[in-house]
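For this view, one protein chain was removed and the others were kept in their places.
When the chains are written out, they are named A, B and C in that same order, and each has its own residue count from 1.
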Amino acid sequence: MRFCVSSQVVRLAYIKGRVHGLNKPIERVLWCQIKLDEPLKPEPGQFVMLWIPGQGEIPLSISDYSVDEGILELVIAKVGKVTTYIHERLKEGDLVALRGPYGRGFSVVRESTCLIVAGGCGLAPFPFLVRKLLEARSSVDVILGFKTASEVFHVAKFVHLARRTFVATDDGSYGLKGTVVDVIKDVVDIKGYDIVYVCGKEKMMKAVVDLCREHNVRCEASLERYMKCGIGICGACVLDPLGLRVCRDGPVFSSTILALIEDFGQSWRDHCGRKIPIPES
Amino acid sequence: MRFCVSSQVVRLAYIKGRVHGLNKPIERVLWCQIKLDEPLKPEPGQFVMLWIPGQGEIPLSISDYSVDEGILELVIAKVGKVTTYIHERLKEGDLVALRGPYGRGFSVVRESTCLIVAGGCGLAPFPFLVRKLLEARSSVDVILGFKTASEVFHVAKFVHLARRTFVATDDGSYGLKGTVVDVIKDVVDIKGYDIVYVCGKEKMMKAVVDLCREHNVRCEASLERYMKCGIGICGACVLDPLGLRVCRDGPVFSSTILALIEDFGQSWRDHCGRKIPIPES
Amino acid sequence: MSVHTEVALAGLRLRNPLILASGILGSTASLLVRAGSAGAGAVTTKSITKEPRSGFENPVIYELEYGLLNAIGLANPGMDFFKKELKRAKQLLRIPLIASVAGSRPEEYADLAARAEEAGADAVELNLSCPHVKGMGLDVGHDPKLVREIVEAVKGSVNCPVLAKLSPNVTNIVEVGKAAIDGGADVLVAINTVRAMVIDVDSKKPVLSNKYGGLSGPAIHPIAVRCVYELYEAVGDTVPIIGVGGVMDWRDAVELMLAGARAVGIGTALYTYGLKAFKVILKGIVNYVKEQGFRNLMDITGLAHKYS
Partner (left out) sequence: MSVHTEVALAGLRLRNPLILASGILGSTASLLVRAGSAGAGAVTTKSITKEPRSGFENPVIYELEYGLLNAIGLANPGMDFFKKELKRAKQLLRIPLIASVAGSRPEEYADLAARAEEAGADAVELNLSCPHVKGMGLDVGHDPKLVREIVEAVKGSVNCPVLAKLSPNVTNIVEVGKAAIDGGADVLVAINTVRAMVIDVDSKKPVLSNKYGGLSGPAIHPIAVRCVYELYEAVGDTVPIIGVGGVMDWRDAVELMLAGARAVGIGTALYTYGLKAFKVILKGIVNYVKEQGFRNLMDITGLAHKYS
């Protein structure tokens, strides 16, 4: 009668849900809606661990979440074993399991002027953040960078909500020509923003963070590391020298913290925990 | 973060308390107040398992409980190992441990005319019941039976609250002469009551229950059996043939149920679970 | 399409796979019958010994948030007395009656089993696993050789199915399970409680009078699943397994069945939820099996091995 479990046996681990919508805006990216059995209380920038039985479990940013419908949105790039399986085999109606939300997300600042900078799939967490920022009466500008026109996706999601949306491609085949860093330098006035949010390749994030520090603009970046536990105990995702864990102390870190992190933009760890340089692309 | 135990690690088992008051109304009975560390929500007729480390653990009726002060009252007869230890060694300020409240107690009827019948230490659960009945705007008459004048105790507790209190002794050395059954037959009009509550030796309870059934008066009796787990799983305290457990289905049973219980007034089980006749005294 | 809940277990036919575990409510015919009325598919008695045992002194049980710790100490009236209870239970029950027996030597087990069968037991379960009584249960059940001898002796003395109840408190439960099968066991039962202790920090004493006790309930469920999985991995469908340990809801039961259990024992849940646990859990299993598109509860036994 007096167990914790007495009134209701709760399974804390995986939350189940069914694939509600699937769509490929571009060949290597899957946009996936999941209708969950239980409500979540996520913050923008947090992530979930998505389990595909028999295949594996991977961290994915919460791209959007609707409280009313209980629908979670994910943006999944095809890069390896699990993501390829998801791309090729997941169908509407399939049962999926996930745990989370985990980690610390972006600061949702009130009544401020915000700039979001995303490279490629790094845009994943931002639809949710934009909505939350608008709810907090902030205004949002967005810079989206892609390699080339055939890689451009999700632009409409931002155009509708943001004050201004800039799209750039490395080869100029769509929108502005250049990287997101070029756009920051050449097109917008970075000093006009109260805060900059950035997500994408780490070298790019490093450049944006440096730029912001230079101009004394507050900045937050969302990092990726190889993850095992996702809850801060295994040490797989640690950043030196502070011993910060991307899964629990991050994935979002402020530029003040990032300035103290040697690993940022430099190195990460392989599956064994050996430190290796971050590959160029 | 998501354990049951996350916000506060709760120890469900023993509730701790300190001996607040001790007093011996008569030589073989100890009246004991315990100030508990945690609030209880007991009902009259429920019991607790009191643990005396190194000595043993015994069931005791909740004699009274004050929500405001968090003080639990017990009435403890000296009969054997643990109760003797309690009588001889327990001091004010001592730490004690108990679990409960357990079992099903008496029905607290509203705006009714009630009769309480207690033999000796069988009065233990009744101070609490009387208070609850009065709160429910019922009126209460009490019959207390003892062997002899030197065994009489706690009468004042009832006189102040009950409409009428009858005291009888077997030898007539105090109050009326005779048993409580004699008092019911000779002095009160049993048909005038909506309900009769009885606690004491089982043969006496059987007589009272039979009398009530004869006159079609609702009746509840509180039984005692040797107890091990106190929570309904070990089967030590079972009543045949219905398989009712005194610790969980009782200790209080209605006369309707008792009519179906062969063991009532006849037999109980020893520590091994062998059925033996209830001893005469 | 309706689902068949019947389960065949070494010649026993159970109307459903939920079995009252030994030591919980199984001390009298009246309680066994009550568990039957509440919906059990079969009932197991408290473990019976040759001589009457008064068990350990109180406290014999302690509640934790996630389980119970007990050292009842195999309190029981002894086989002489208990035969009456068995006879009566057999008369009144419409479901299989499993008599659990505990002893020290093969002949003792054989004798107890024979007398239990004589009194009406439809099967005997050998307690080779109680973790807190010296010279009995686990004290004999950790030794594969002795386990084999005990089962052999019992098989020689009864005609009914023989269930061997195993302990998780061993280095290798599969080794013991195989020894039991070598001895002729018809069914494996896993698991009994896990040896554990709680100390009261105020009195600085172990809470149980026996100091050591057995842990049951949710805390041991993942251990039970592991044991059943290991056993099924080793013995497959050759010998059916009854999974026991921390089954509080239908999911827990299904987990044990997917791991390899054909039937499931219910113990601590009867404390937490009362006797309605049988019906509530069964309903959940039936729904699950239906939703998954199977027709028999037995169909899901061991599926976790197929899909892994």
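Descriptive notes on the structure:
Going forward, a residue touches a chain if its C-beta (ideal position, glycine included) is under 8 Å from a C-beta of that chain, and two chains touch if they have at least 3 such contacts.
Please read these numbers as outputs of a predicted model, since none were measured by experiment.
Checked against the full complex, the one of A:25, A:56, A:70 or A:178 touching the unshown chain is A:56.
Checked against the full complex, the candidates C:53, C:142, C:165 or C:178 give a single residue touching the omitted chain, namely C:142. Along chain C, the points of touch with the absent chain fall at residues 64-67, 69, 142, 169-171, 194-199, 201, 203-206, 211-212, 215, 218-220, 222-223, 225-226, 229, 251, 254-255, 258-259, 288, 300, 303-304, 306-308.
Where chain A meets the chain that is not shown, the touching residues are 4-5, 10, 12-14, 16, 49, 51, 53-54, 56-58, 95, 97, 99, 227-236, 238-243, 245, 269-275.
Note that only the chains that are shown with their structure count from here on.
Chain C has the Cα centre that lies closest to the mean of all protein Cα atoms in view.
Averaged C-alpha coordinates give centres for chain A and chain B that are 64 Å from one another. Inter-chain centre distance (chain B to chain C, centres taken as mean C-alpha positions): 36 Å. Residue positions of chain A with contacts to 2 or more other chains are 1-5. Residue positions of chain C touching 2 or more other chains, listed in rising order: 63, 65-66, 271.
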